[in-house]
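Right, one structure below, let's go through it.
Every protein chain except one is present and positioned as in the full complex.
Chain lettering (A and B) follows the sequence in which the chains are written, and residue indices restart at 1 in each chain.
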Amino acid sequence: MITMARRLAAPVAAMAGFGAWQLQHKCEAKSEQKGVHKTLTSVNDNTRTETWETNEQQSGIGGLAWSVRKRTLHGGRQEGCEEIEVDNGLLSFTILPTRGMSIGRVGAGKALPLGWKSPVREVVHPKHVDLQDFNGLGWLSGFNEWLVRCGVAFAGHPGKDGEQLLTLHGRVGNIPASEVTVEVDAHHPHTIRVRGRVDEAMFKFADWELWTEVATEPGSDKLRVHDILVNRSSYEREYQLIYHTNFGPPILEEGGTFEAPVQSVMPFNAHAMSEVGTWQTYKGPTPDYGETVYCVTPHSDSSGQTVVALVNAAGDRGVSCRYSTSSLPALSLWKNTDTVEEGYATGVEPGTGFPFRRPLEREAGRVPKLAAGGSVAFSLEWQVLRSAAAVSAIKAEIAGIQKGRVGTIDRGSPML
Amino acid sequence: MITMARRLAAPVAAMAGFGAWQLQHKCEAKSEQKGVHKTLTSVNDNTRTETWETNEQQSGIGGLAWSVRKRTLHGGRQEGCEEIEVDNGLLSFTILPTRGMSIGRVGAGKALPLGWKSPVREVVHPKHVDLQDFNGLGWLSGFNEWLVRCGVAFAGHPGKDGEQLLTLHGRVGNIPASEVTVEVDAHHPHTIRVRGRVDEAMFKFADWELWTEVATEPGSDKLRVHDILVNRSSYEREYQLIYHTNFGPPILEEGGTFEAPVQSVMPFNAHAMSEVGTWQTYKGPTPDYGETVYCVTPHSDSSGQTVVALVNAAGDRGVSCRYSTSSLPALSLWKNTDTVEEGYATGVEPGTGFPFRRPLEREAGRVPKLAAGGSVAFSLEWQVLRSAAAVSAIKAEIAGIQKGRVGTIDRGSPML
Partner (left out) sequence: MITMARRLAAPVAAMAGFGAWQLQHKCEAKSEQKGVHKTLTSVNDNTRTETWETNEQQSGIGGLAWSVRKRTLHGGRQEGCEEIEVDNGLLSFTILPTRGMSIGRVGAGKALPLGWKSPVREVVHPKHVDLQDFNGLGWLSGFNEWLVRCGVAFAGHPGKDGEQLLTLHGRVGNIPASEVTVEVDAHHPHTIRVRGRVDEAMFKFADWELWTEVATEPGSDKLRVHDILVNRSSYEREYQLIYHTNFGPPILEEGGTFEAPVQSVMPFNAHAMSEVGTWQTYKGPTPDYGETVYCVTPHSDSSGQTVVALVNAAGDRGVSCRYSTSSLPALSLWKNTDTVEEGYATGVEPGTGFPFRRPLEREAGRVPKLAAGGSVAFSLEWQVLRSAAAVSAIKAEIAGIQKGRVGTIDRGSPML
């Protein structure tokens, strides 16, 4: 039996930048003696848990109310899907191990849901998703998450790359996690972590391990995603990763805005080009709108961090995302402000590149490579903004990064 | 928690013709207090039942013997499939929630099975069906039902429609039901109903709810299918639905006939054209026959109802189908009188259109549309004919609808 820590150690030993994660892991090693350390699913241990639960009373950890509950879903296309619900007392969210550790729903209480409502109303088991359907659009028959990772061998729109059809947004959102653990620190601030390893492996083509972590603290208005992608192959390989994070009402509404320190923005297609003058403002639900997409390159501060935000019309509610542009230089803004029934939503999607077909992304120099045995880390912190003051603070921070530099708009012909 | 009735109410509130179903439902509301109302599968309740059973003794309902039994199938490609067997004392049949509420087997006792024997001998779980296989023919690797619905976004032969390959007979027969209930009325005639909702949902493309119901009464020689298709999308959408209902021996045999009030018939292809002179008569099992298909437009009576029948050679056994041609104007007659081992069978298939590729059907004006939020009902009543008298009565009824009008044969070139 090999533990997760020991398995990870080998391939990433030489990885630059991985020190912080290792350090954190060692700290946990101490606290694990008193904290929660639960394996919910494990290929190594040949384990899968049907249901499980812990909370502050049961574990005796922390003074604030929190809980983590695991259940298995039944009926329809969700039969057999696993769901872990974390409630930190303020924020609650679900992790979907069966769907590549996607985050299903998020909300700050019932008053402030962050997600959106897709016509796909079940948590669809990958066994019922045929990625080849409709010439590579089958991913859409399972799409309803708040955050779904697109990738990792490919992540964009469907299309041929050589002889092979690369299906929409890749495979990793429809691969069940092989190892899933829940950890809660005994020491302050009692961080709650849900970790899972998702393997995208195909003989001759891919040997990716995506180590995912979603973390939060009791009472916090933040959740953090901290992933490490490892290339276990002997060869340098291209990868793509897009954090397809999606929002609906009440934050998304007519007059709501997308805020970011913009270096440049490029309309994705002709429809987006026609509205580029108002690209940072949202329409209300609009019949026959379909979608527009803007390819944004944000500025970052001296430490390589950027902040972007989605803000409602009144400017008193929103959500921000703080992340490093070094591993995620591109941000796709998906404005799907069609009708409510069709899924009125916007996607704020930091990524290694934009969702053009991979050959186009490669030509544009936006398909990074990972060395044999190499790894790369991705960290994003989402924060719920619950007051005008919180919104103003983020706007000020964004302005500080922008430093008055004017973002450019690429009005050249879009690549689609 | 939202009950089925409440969920249904909203989208179909404005639906013309839905009054009858609602009225029926209200009547049931009364009887439910004493009758059987069992939820077997529910996404809303996060429930799936491994096994369950009720009958006249256990429930205290009705004076005749009847039973409803639910089990889960195991082994091979049927692992995990759900099956509900209804026995009304005369007829018995199985409903397959995992396969889109198809009807698996039907028989009036062991002496008079209505179904057929496919080379596919298991109830195949959709996870083992790859609809893309063999250029869109993968549906055939799960095909063995007595009644399987083809549809609902597309229903015919595989082929490209624009950029997308529409696979044979659509998706709905391979989508597991999200809500499944069994109901038995406390009051006479103690109707037994198995209901299930099947969702064909794909972001940007489809948001269909197909509410299915199969009903019968203790001791009856009839079973009724009553479906309602709801378009939950904001947009008018094309749909196709074919009730692919299939029969083998003993009703199907050499010299057996298909009876219908025929307005017109069109051979599906050259092979069918070559035998159009005997299109209503069946051959015995015929090596290398393959299949012929005839596209029939039946007459209906003044109330819009038609009756068709399949009759054995002696004219003393058969099965009839009574339905409204308003929502199902077309009927495909599939004569698969190949060898017994290959699946000697005939399909009597009322539908919204014929099984040509959708672009051809659209061009011929046979692809209906459903408005945003709209719904359409389909009702079919199948009756087993167990005597020469019963067969004669149906033939007389058919002649009454035909009223001596001569059906035309379209000898023009078939569209395939």
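As a working rule, contacts are C-beta pairs under 8 Å (C-beta built on N, C-alpha and C of every residue); 3 or more make two chains touch, one makes a residue touch a chain.
Because the structure is predicted, anything quoted here is derived from the model rather than measured.
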{"item": "Residue, one of A:35, A:62, A:104 or A:126, that touches the chain absent here", "value": "A:126"}
{"item": "Chain not shown: contacting residue from B:183, B:199, B:217 or B:338", "value": "B:338"}
{"item": "Hidden-chain contact residue, picked from the options A:43, A:270, A:314 or A:393", "value": "A:43"}
{"item": "Where the unshown chain meets subunit A, residue by residue", "value": "41-48, 80, 126-127, 130-132, 163-165, 175-180, 199, 201-207, 232-235, 372"}
{"item": "Subunit B residues touching the omitted chain (full complex)", "value": "71, 73-79, 118-122, 127-128, 130, 132-135, 137, 140-141, 143-144, 287-288, 338-343"}
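Assume only the chains that are shown with their structure count from here on.
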{"item": "Whole-Å gap separating subunit A and subunit B, where each centre is the average of the chain's CA atoms", "value": "42"}
